[in-house]
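The structure appears right after this line, and notes come after that.
Heads up, one of the protein chains got dropped from this complex, but the rest are sitting where they should.
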Amino acid sequence: MALYAGIDVGSRTTKALLLNDDGEIISYHVLFTGADPKGASFRCLKECLKEIGRSSKDIEVIVSTGYGRKLVTFATKEYTEITCHARGAGFYFPEVRMVIDIGGQDSKVIALEDGMVLDFIMNDKCAAGTGRFLEVMAQTFEMSLEELVQEALRARQAVPISSMCTVFAESEVISLITQGINREKIVWGLHLAIAKRIASMVKRLPQGKPIVFTGGVAKNKGMARALEEVLGEKLLIPPDPQIVGALGAALLARDLKDEGNRLNYHCTD
Amino acid sequence: MRTFGYCCTYVPLEVIEATGFEPLRILPSSYEKEDVLLDPNFCPYVRALLAYFRFTREIVGIVLVNSCDGMRRLYDALRRFSPGLFVYFLDVPRKSDEEAVKYFANILRDFSFWLGKLNQKEVDLEELKEKIRVYNFRRRAFLELLERGPKMEDVLRVLKKGFPPDEGKLLKIAFREKKGKKKVLISGSVLESEEVVKMVEDLGGEAVFLDVCSGVRGPSWVEESGDPYFNLARAYLRKPPCSRSFAPKRKAILEKTISEVEGVVFYTPKFCDHYLHELVTLRELCQRMGKPLLHLETDYHPNLSEIIKTRIQAFLETWL
Partner (left out) sequence: MALSSFLNCLRRPSFWSLLRPLVCLYVSREGNRPFTLWVEFLCWIFKEAWKREKPVIWTNSFFPVEFIYGLGAIPFLPEIFSALVAYFNWSRGPISKGSLKTSTDLCSFYRCALGLKEYGVMPKPDLIISCSQICDGTKAFYQAMSESLGVPHLFVDVPFQKGENAKRYLKSQLKEIFHEAKNILGLKISLEDLRKSFDVAKRTESLMREIAHLRKSKPAPFPGSEGMSYVSGMSFWSLGSERGLAFFEALKERIEKLVKERRGYLKQERFRVLWLHHIRPYYPNPIMEFLKERGVAIAYEEANYPWWPERGGEDPLEDLAEKLLSNPWYGPIEGRLKLIRDLVLEYQIDGVIHFSHWGCRQSTGGASIVGEMVKSMGIPYLILPGDGADPDNYSPGQTLTRLQAFIELMERRWRFTRE
């Protein structure tokens, strides 16, 4: 049976996913991109194939996405993460009207209607509003990211964090700690600050429900709760939010099959 | 009494009062800033104003001045997204010669009639002249006080409510200690927190000049006889100029002021084009005259951030 592959090459992690002809997810894999995105995408795809005991000859179409998409020279076609996340979110929630994707290094909001992208906003210039912000803050508190999330979930109140910039927010947090302010409140305040950043991106787009939350940071329950509070909406989260981009790419690969596109060459085993 | 807001010292408050409104200087004290309509790299004061006007209904309306690109876009945004708020755009000329005075006098007359209609009050020239007299009295009292060396932190706090302050408020101003203190010029645009001045004064500096928008930037006197609109136009256009106006004499004034102080604190909100360009001249002047210059760029915070406090302290400890 024919296979369709989607590869999402991010600056932090690379995700590969395989679909069958019926559009069912057969396997997927995540690994660190490291310094060789092309090698990483190749290895990631191989891992997927290994898991199900198939070879690359069975793959009809490969679509790449993510910042390293152009480096996947063995892909049939490349699409941006915007198109792929929109398509991937629609797989789980066909009625989706908005996708919020927060990755390690960037965040984006996509407005959709009937599976079609209407408009989008990207934040890839600034760490504030991305997973990186939380990592920096976890370090400031000398905690792991999981511990930080637990702290956020325990909080009942927040202290407002006002800085526009991650670097300044860090200084602000340190001064709050020295003032003896309760840690939970600061951590929750940080989550709300990110949520407010995202909310301002959301408000620039045509509004609609339901809203789907994707990307690595969607696994952070504290972040989900903060977003829900700021947006006043319940968010839908896919089973594995990190692979939504790769899933969307694989679905687009399958769409291309109908347009008679065939793989030009096989990647060598 | 109904309040009418303003943001700039080029607005003759006499006109607002004469039409029965109470003028209110808008210096939002919340951290909220508009981030949907405007990008983060936009004047933080304008973003704070836009956020403030989304929610407040304390005031009937506001008069904005043609002072900068930020204010022009604020005017566009407010008209679209704050319905129910009355907004007047006061086209203050950048020059102060007789032609500019003539132009501005007509603008002020129009502003006055617009306010009158809004407040359903006939515009009475005699009442306007009376307001000018009252304000002159206050101006005189205030300027006399300035001569005696008041604490600038108190002055700024009082001036935030409006210039010239009424006599009652003057009583709240204490006097500063001058002995052994180094004179500092505080220059810039919107200074929202008197903490800056307090810090300077607490750490050994004597803030002698406040060349800021929320400071002593009003005219010292308005002519009382003749057409009040012309008199107001003339006096307000010829008051100590800020960097926004086309006033070649501003450089000479700055030069003279800097020669009389030991250090300069240049306090501007981030992304302020007028002042960032003036920085070129200010740096040259300070370098030539051997005076230390501290440039603080802020995010329009109602309270001073730790970063800013540290820099002021370091400046005063090292240079003065």
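Chains: A and B, in written order; residue numbering restarts at 1 for each.
Criterion: a residue touches a chain if its C-beta (ideal position, glycine included) is under 8 Å from a C-beta of that chain, and two chains touch if they have at least 3 such contacts.
Keep in mind the model is a prediction, meaning the values are calculated, not measured.
Checked against the full complex, the one of A:83, A:166, A:214 or A:242 touching the unshown chain is A:83.
When the missing chain is restored to the complex, the residue among B:41, B:120, B:225 or B:318 that touches it is B:41. Across the entire complex, the residue among A:47, A:124 or A:233 in touch with the chain not shown is A:124.
For the chain left out of this panel, the touching residue among B:274, B:291 or B:309 is B:274. The residue from A:38, A:54, A:204 or A:257 that touches the chain not shown here is A:204. Residues 36-39, 41-43, 66, 68-70, 72-73, 75-77, 79-80, 89, 91, 93-95, 99-100, 102-103, 106-107, 243-244, 246, 248, 251, 270-271, 273-274, 276-281, 283-284, 297 are the ones on subunit B that touch the missing chain. Counting the whole complex, the residues of subunit A in touch with the unshown chain are 67, 79-83, 114, 116-120, 122, 124-125, 204, 206.
What we mean here is this: only the chains that are shown with their structure count from here on.
Looking at the complex, you find that subunit A touches subunit B at residues 126, 160, 162-164, 168, 171-172, 175, 196-197, 200, 203-204.
Remark: subunit B residues 31, 35-36, 40, 299, 301, 305-307 touch subunit A in the complex.
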